[in-house]
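Quick one: this structure, given as structure tokens, is what I'll be asking you about.
Of the protein chains in this complex, all but one are displayed in their positions.
A and B label the chains in the order they appear, each numbered from 1.
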Amino acid sequence: MSNIIVELKHVGKRYGDTQVLKDINIEIEQGKFYTLLGPSGSGKTTILRAIAGFLDVSEGEVLFDGKKINDVPANQRKVNTVFQDYALFPHLNVFDNVAFGLRLHRMSKETIQTKVTDALKMVRLQGYADREISELSGGQQQRVAIARAIVLEPQVLLLDEPLSALDAKLRKDMQYELRELQERLGITFLFVTHDQEEALALSDEIFVMNDGQVQQSGTPVDIYDEPVNHFVADFIGESNIIPGHMIKDFLVEFNGKQFECADAGMRPNEPVEVVLRPEDLDITAADAGKVNVEVDTQLFRGDYYEIVAYDQLQNEWLIHSTNPAKDGETVGLTFDPEDIHVMRLNESEEEFDARLETYEGD
Amino acid sequence: MKRKFKWSYLYLIFVFICLYVPIFYLVIYSFSTGDRMSNFSGFTWKHYAELFADTRMIQIVLDTLLVALLSSLIATIIGALGALAIDRTSRPVMKNTILSLNNILMVSPDVIIGASFLIFYTALKVPLGFWSVLMSHIAFSIPIVVLMILPRLQEMSHSLLDAARDLGASNYQVLTRVIVPYITPGIFSGFFMAFTYSLDDFAVTFFVTGNGFETLAVEIYARARQGISLEINALSGVMFVFALLLVVGYYFLQRAGQSRRAKHKRESEALINETTH
């Protein structure tokens, strides 16, 4: 309880008639890596800006270390931000950019020198202190932006899509570095991204956002394996989402057949959606599997083949397979009961958690 | 391809000759022993000697420079504040109205500016002379300063201001440590433009100056109406060399800056390639 550093209580934000945040309740603990994940316009950056103090929330409370900070201006909040466009001051060189905040806090010259040097070392930019910002590559500018924010030793670092402007290779390298940096500094990172792979790879905990609401929060594994609704299932990873009916606990019907599954706690015959991840599907001979599909097209993705196939009801199936299939061939698909994830329609996260406890309970 | 290029250069060179012939014509005759701009009859420095001995002319040159310096300085300050004000105006109707008003003096013919200022000063009983000229020069230089600074302000990413505040800057510190340094190039070019406007102006000054005060342009007009005096040629010689030095210096400064930046960029790209592979 005591190590909650930032908390949002019933936070909402309106611009005129548009509600961009609706009843946001978030608790953020010290020393963890959090991610706000969602498509553009889902409100994730708005939450970040509300915590940083760049905008006033319309309702609710923003708490820092247990104290309400709604009226504390941005320059007095103990959080720092890494901006999407880096927001490095073009008229200052690398050293002066990093020293900007320290000078505002009236630190001595020697302290500034040491702290800036340490921060630059932390982001592996030693020797770049005298460079102009315009002389740096995108990746280097990114590091300066991080150094500038962490040099003030904030308890929470806010990162607004910091990797979105980098190319794929550099982006992957930076993901490792960010995670490593967070562990070394031991402070809280709140990271905003629309890239679900990035979120899954980096986070201790993810908040999936859509439409100004938190759809689901949890560890990457929880969210991937047990999405609460259609949006989360679709947004996180690839998935086959098939309409079906819950016959009874641990038995679901879709595609005209009944399958064993690992879900329970629903009304008999309740209409549901069934999620099957493409990598959980295995190809066997026709009629040897649980479902028969006809292969339509396939793409070689390097480490696997992405196969699109159709069943007799013309439902589309996405399959990830290490072996290629033949176009037009009919094959069977097998999967285990645990691979099936059943979602109720319009179930909230709280209801989902409550239902889970009724039959899982460790 | 090659043939076409030759023709095009020929045309360009022709235009440039036309642009510069009158100026060189002036300068060449400043060295002529005669007293008219014809029949170059021998080399002499005497017109330059005359010019530097002409205390009235030197006084006018100094007055002109003083007006230019003061007016561009004050216009830059007011214009910069104006640009900041316009940038902060959020209502589009208000903003566009202010911008249109700002541009009125940019497009108005000088005769209109001169005549209307003359009516204005007369109505307010402002005596014509140094102060009326100075105020007029400030007035017609402000819009160009605004137009030089405003684009810099508008292209400034909003996240820069957020970043400064995030790092602990107060509103005042955001202004002095981020906004002003960022728009400094605009402030300088605004000042520079205001300075040249003031030096260049003839018509407005002609309307609002009384008997006691004269700028260079007004003096040249008065002398030119009386006929040719090679002292004026000597003056143009001096001014041309001055302008030329400014231009050449500016050009090489720019080139040096560009190549240094490009070199550094290449170096750091090479470095990052090394470190990532």
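Everything that follows uses one rule, which is that a residue touches a chain if its C-beta (ideal position, glycine included) is under 8 Å from a C-beta of that chain, and two chains touch if they have at least 3 such contacts.
By definition in this document, contacts and distances are computed from a predicted model.
This complex has a chain not shown, and the name its UniProt record holds, of "ABC transporter permease", "Copper-binding protein MbnP-like domain-containing protein", "YCII-related domain-containing protein" or "Cellulose synthase catalytic subunit [UDP-forming]", is "ABC transporter permease". The hidden chain, counted over the whole complex, makes contact with B.
Screening B:Ser41, B:Asn171 or B:Thr184 for touch with the missing chain picks out B:Asn171.
Residues 8-9, 11-12, 15-16, 18-23, 25-26, 29, 36-39, 77-79, 81-82, 84-85, 88, 98, 101-120, 123, 135, 139-140, 142, 144, 146-147, 151, 171, 175, 193, 196-197, 199-203, 206-207, 216-217, 220-221, 224-225, 228, 232, 235-236, 239-240, 243-244, 246-247, 250-251, 254 of chain B touch the missing chain (whole complex, contact as defined above).
As a convention for this text, only the chains that are shown with their structure count from here on.
Inter-chain spacing, taken between the CA centroids of chain A and chain B, is 54 Å. Those residues of chain B whose C-beta lies close enough to touch chain A in the complex are 157, 159-160, 162-170, 173, 177-178, 181-182, 184, 261, 264-265, 268-269, 272, 275-276. Residue ranges on chain A touching chain B, taken from their complex, read 49, 52-54, 73-76, 79-81, 83-85, 87-92, 100-101, 104-105, 124, 128, 131-132, 134-137, 139-140, 148-149, 152, 169-170, 173.
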